[in-house]
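Of the protein chains in this complex, all but one are displayed in their positions.
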Amino acid sequence: MRYHPLSDADREAMLAAIGVADIEALYADAPASTLLTSPLDLPPHKSEMEVERVLSRLAARNVAAGRVPFFVGAGAYKHHVPASVDHLVQRSEFLTSYTPYQPEISQGTLQYLFEFQTQVALLTGMEVANASMYDGSTATAEAVLMAHRLTKRRKALLSGGLHPHYAEVVRTISRLAEDAVADMAPDPRGVEDLIAQIDDTLSCVVVQTPDVFGNLRDLTPIAEACHRHGALLVAVFTEAVSLGLVTPPGAMGADIVVGEGQSIGNALNFGGPYVGLFATRNEFVRQMPGRLAGESVDADGRRSFVLTLSTREQHIRRDKATSNICTNSGLCALAFTIHLTLLGEAGLTKLARLNHANAVALAEMLEKVPGVELLNRTFFNEFTLRVPGDAAAIVETMAAKGVLAGVPVSRLLPGAGLDDLLLVASTEANADEDRAAFVSALKETL
Amino acid sequence: MRYHPLSDADREAMLAAIGVADIEALYADAPASTLLTSPLDLPPHKSEMEVERVLSRLAARNVAAGRVPFFVGAGAYKHHVPASVDHLVQRSEFLTSYTPYQPEISQGTLQYLFEFQTQVALLTGMEVANASMYDGSTATAEAVLMAHRLTKRRKALLSGGLHPHYAEVVRTISRLAEDAVADMAPDPRGVEDLIAQIDDTLSCVVVQTPDVFGNLRDLTPIAEACHRHGALLVAVFTEAVSLGLVTPPGAMGADIVVGEGQSIGNALNFGGPYVGLFATRNEFVRQMPGRLAGESVDADGRRSFVLTLSTREQHIRRDKATSNICTNSGLCALAFTIHLTLLGEAGLTKLARLNHANAVALAEMLEKVPGVELLNRTFFNEFTLRVPGDAAAIVETMAAKGVLAGVPVSRLLPGAGLDDLLLVASTEANADEDRAAFVSALKETL
Amino acid sequence: QEEALIFESGRREASGVDVDEPPPFAPRLGSLARTEPIGLPGLTEPETMRHYVRLSRKNYSIDAGLYPLGSCTMKHNPRLNEKMARLEGLADIHPLQPVSTAQGALELMQTLAHWLLTLTNTQAIALSPKAGAHGELCGMMAIKSAIAAKGEGATRKVVLIPQSAHGTNPATAALLGFSVRVVPAAADGTVRVAAVTEALGPDVAAIMLTNPNTCGLFERDIVEIADAVHEAGAYFYCDGANFNAIAGVARPGDFGVDAMHINLHKTFSTPHGGGGPGAGPVVLSQRLAPFAPVPFIRRDGERLTLVEDAAGTQSFGRLTAFHGQMGMFVRALAYLLAHGGDGVAQASKDAVLSANYVRAGLRDVMTQPFGDRACMHEVLFDDAWLKGSGVATLDFAKAMIDEGYHPMTMYFPLVVHGAMLIEPTESESKASLDLFVATLRDLARAAREGDKERFIEAPRFAPRRRVDETLAARKPVLRWEAGD
Partner (left out) sequence: QEEALIFESGRREASGVDVDEPPPFAPRLGSLARTEPIGLPGLTEPETMRHYVRLSRKNYSIDAGLYPLGSCTMKHNPRLNEKMARLEGLADIHPLQPVSTAQGALELMQTLAHWLLTLTNTQAIALSPKAGAHGELCGMMAIKSAIAAKGEGATRKVVLIPQSAHGTNPATAALLGFSVRVVPAAADGTVRVAAVTEALGPDVAAIMLTNPNTCGLFERDIVEIADAVHEAGAYFYCDGANFNAIAGVARPGDFGVDAMHINLHKTFSTPHGGGGPGAGPVVLSQRLAPFAPVPFIRRDGERLTLVEDAAGTQSFGRLTAFHGQMGMFVRALAYLLAHGGDGVAQASKDAVLSANYVRAGLRDVMTQPFGDRACMHEVLFDDAWLKGSGVATLDFAKAMIDEGYHPMTMYFPLVVHGAMLIEPTESESKASLDLFVATLRDLARAAREGDKERFIEAPRFAPRRRVDETLAARKPVLRWEAGD
């Protein structure tokens, strides 16, 4: 086996040194009844060529986003990732290194995490950020738990514009952790009156902008209402590129900002791995979950980076930790920080502008299609259409024509009576011909 | 521009430091008539996404070997390259490093070249090998020139089984260097009487095994005849994998062994870059072209590697160098040596066996096709068929059916009256279904 | 040369990406267009390459050396797996595109599920957990849901956990509102059934046990413990962190496990990546199967469908936005296909063999807390042998850096004084193990002979000497600030 350096002769020699007759003897503590006596019904090892063949065949049965006019978003976005990002992420010293608990031989990882934290803080307009979470949805759940710890209250209010998956994740963990959740109704036009629902029982209000329907939300009055009632405002985003062009949550009074970082540096990957972003105010840092890289000095006085404030974490506090999370999303955070370094402020701003321009161009074309209504007054690179008929069926028909038109709201909110709504996203990856293909496939379908 | 670190402000500051008003002033020595006054008619810079789009479209217009039943050989072979090979070759420290003239900071390159040289020597059965040449064909031409230098004669005899392109390369350089070449007729069955042509005017005889028609050639009697007449035997191979299973030229008395190393570690690449292998006897080393890595010690006495015997090279000897070659095929040699290290003797032997087995299986199926004749008594992974009709037309028809059946001899030897011969190669990449597809497409075509 | 921060070397106007300028258009941002600059630095592409390549060269990695990290399992990461994860048809697909256009992806997930269920002899799987700790949460959520379904939610509020457990276990239990009751270990480092029986009661929801345990030992009472737990109406959560010692050799389902997460990076070699991303699928017994989270895959003749809505099922709900760590699934499946059933078993056995070989090589110079007995895939030493030398476990570990090694796991498990937990994995050659043992013997000799400097001052030859962690925690500097 190509992956196993030990030969049978090596094994013999090693067994002799240990002083046992065979490897089985080393499993002597295991009850005999639990040791397999015959091989499992699994195929034997395969050559590299054969593994490639099997997986390539599976891959060929999927429609890759880059091969068709592609408008699917709702929390994950098709963006171009520079070749240098993927090259660097595959450097042995990044790919195959361990969590940087030994700072002397991990400065590479620690410095990029420190840079990542700073970038996330700047992007969100917050004071401090952690070294990443699993993804945007789990980061949102952790934000709610953090708000509970900070306010010593245990009830969250979720906006009707929050991504339904995110809301479900919060509800699931809240129910099982025996915390309370209040839900607003789905809010396709972004007009809900959240403020009227805010009272002194809430630990936090969770609002997304751009919301799942694409609407930009002004968080400032909501933040003020929260703070009047001793609650925290948790702001959520699922499209990090939007922050290049819109007012950041930090500038609107958010206390905790969480979001999905996939769209900078990371592939779609059918949903994962992604990278959760998490930022807050300095005063809350000791209740923040996740890892943190901090600056220090080494014995020679040189600037050095090190994981810090680990007393919040499970391997020190065990049943009193801020979270049970043990890993972050290191390599995805690396991809994010490299891509954002490549972009810089100038590139991110331009990229966001191009996204917005493409979405506006598409919206203008679609608004003119008879029977189709654009629900959004504002949006960044995604918007909601009301279509004449079942959006899911329309998407399926258009897929058969080679156009992936978007996400039917009924897939995210089944049974909510929103079957005629379609979420449509457009990024820099869409060219003129993609938009034309969308419009013509839609017209044929309606 | 993403590749240019200097900003306009930087440029201004630098011009000021230099003391000139603009960059144009630095071109003052160039005659004004030669400086362009308006931009050339070339497109402006493109985003990475756009470059990918252009090149992907071109790529999509080619039929990739891995996507069809594929039997094309004749000097370049479709083999599986392990993923780790390509990963390692792309390590920054290999990919973007310079020729190892500074051994103190180039031990990585120098050690793998030393290992490569040893592997090539072992594989060919020779005493010493260089650090690689451009490819097999240019290595062959250099071998002839080396034989001329060693024997002080200037006439080579080329076997009729030598790859016609290789023969052309030798003839071209010989004609222009005013050396002589004697050619044997094309020899599809490997039965030519070379020995009768050997006399005291020859510097060398050039014989390929497996020859271009796939026949294995016993070099021993030819070597003896050469040596009787003071000539050298130059042995050529185009399929390095064959050396895992057949008697190496070194064991048959060859004086210089050259060949193409593409099939170990390197992609087909439409013909290049490839890697020429070059081995010889110790006594001839100072007339060998190309770079050499040698063992030495550093000032602390540690084993170290260094480019050596460079007095043979053009940057020292200028018009008396062994060759005008200045680069080798470093990265392709690296791919070769990594793949061969992964294979090892055990893996190479097995791989060669599987190649041979697949070719035999295919030959047995094709021999049974009515009207088709197998010309070879012996072969490794490639053989010659006589087909009823024009082989080129048959190949074209089969290509339209999605089978790339091989190389018509007429493409290599136009006008030689061998239009009904087809070279067919089969490697480990061919599965049962590929062979079945070949046979059925051939039957349909005939 | 020190490597500047991007905030020091970058410029606001520099960019390593060229973006096309759109034709003029009317924005639809309402009043929410950004008005203030972000403050982000940019680097051109050449500068970016150099920055990260230089940073990377300050890191240790498996590709460059052995990682003897007990319980963390740093093994070889085949590059084939990286290549497969980047196949366009697997990397460039969206979690919400029509399932009719992603049948290959679902088939891949089903295939991985089949392997994991077969290797564990369990009946259902939740693929979506994002990492091991997330898998623990998933498994304990399923248990809590099952208890609630039986109407015992109010009474069963205790989880049994041995002191040697990973910190994630009590953290997970606490997160779900359980209180933790510690189960003591016997003198031989294992949990005996008697201790469990003693701790069990009608208030117990579950036991969380790691097997092989964190001392590197197989829990020999495992079957009896499972029986006792089940008899008491509780569930058996098995921490699968050490599954790599037994995969293909024994099946947790045969121990009576109700739920177990599988760290794909530990057992099936998805890259650790400097701390993530992980993936922690959870296998479930028949009893817990109905409570598995959404989404899950259903086969409908030729067609695979995704069940994404928990309504109308007993599913406890959704753990994360989409379907899990697909990129990791691809890598793990590539690993499994490449190894085959035979290779997986061999990997486990070689891992155990290598750990015992290291044990045999060091047993006369270092001390083992539970005596010199066969271990599983990792071997545990304590610091009794360092007593009086003035060298602590930490110093010894830091001295390993100067010899070209990453330190072993230290001070874990907590139950052992000055613990040193060594896991060589199956990826090391005998020559590599021999060199490692010889180096540690040499260090041990030096420690005992009083060459304190070599330890207290270590590391001396690394990119950094010891870093002041106290300063970092006391005066946290967690981001760059202008004018720093």
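First chain written, first letter: the chains are A, B and C, and each begins at residue 1.
Convention: a contact is a pair of C-beta atoms (placed from the backbone, for glycine too) under 8 Å apart; a residue touches a chain by one contact, two chains touch by 3 or more.
Everything numeric here is computed off the predicted structure, so don't read it as measured data.
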In the full complex, displayed partners of the excluded chain: A, B, C
Hidden partner chain, touching residue among A:Thr34, A:Ser84, A:Gln208 or A:Asn430: A:Ser84
Residue touching the undisplayed chain, where the options are B:Val258, B:Ile325, B:Leu385 or B:Leu421: B:Ile325
Interface with the unshown chain - residue positions in subunit C: 1, 9, 18, 44-47, 49-50, 53-54, 57, 61, 63-65, 76, 78-79, 338, 404, 427-429, 431-432
Contacts of subunit A with the absent chain, listed as residue ranges: 1-5, 7, 45-48, 50, 82-84, 86-87, 92
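Keep this in mind: only the chains that are shown with their structure count from here on.
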Dominant interface by contact count, named by its two chains: A-C
Subunit A and subunit C, separation of their C-alpha mean positions in angstrom: 20
Where subunit A touches two or more other chains at once, by residue number: 2, 48, 52, 82, 90-92, 342, 428
Where subunit C touches two or more other chains at once, by residue number: 11, 13-17, 19-20, 45, 49, 53, 78, 80, 82-83
